[in-house]
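Take this structure, written in structure tokens, and hold onto it; I'll ask about it next.
Excluded from the complex is one protein chain; the other protein chains are retained at their positions.
Up next, chain A:
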Amino acid sequence: MNGLVFLIPVALLLGLGGLAAFFWSLRTGQFDDLDGAAARILIEDEDAD
């Protein structure tokens, strides 16, 4: 039972971390162009700059 003292905060912090990461990605526009992100991987970089 003593394990709970660590495990519960760890579980909650991990969950909160995921939530924060989701909010951050939403705010920085990573969900704005899902089709574009999928297509961009096919573009060849002509000159590396």
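To be clear about the criterion, a contact is a pair of C-beta atoms (placed from the backbone, for glycine too) under 8 Å apart; a residue touches a chain by one contact, two chains touch by 3 or more; residues count from 1.
As a convention for this text, contacts and distances are computed from a predicted model.
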The chain that is not shown, which UniProt protein name from "Pirin N-terminal domain-containing protein", "Multiple sugar transport system permease protein", "CO/xanthine dehydrogenase Mo-binding subunit" or "Cadmium-translocating P-type ATPase" does it carry?
"Cadmium-translocating P-type ATPase"
So which bits of chain A touch the chain we can't see?
1, 4, 8, 11-12, 15-16, 18-19, 22-23, 26, 32-36, 39-44, 46, 49
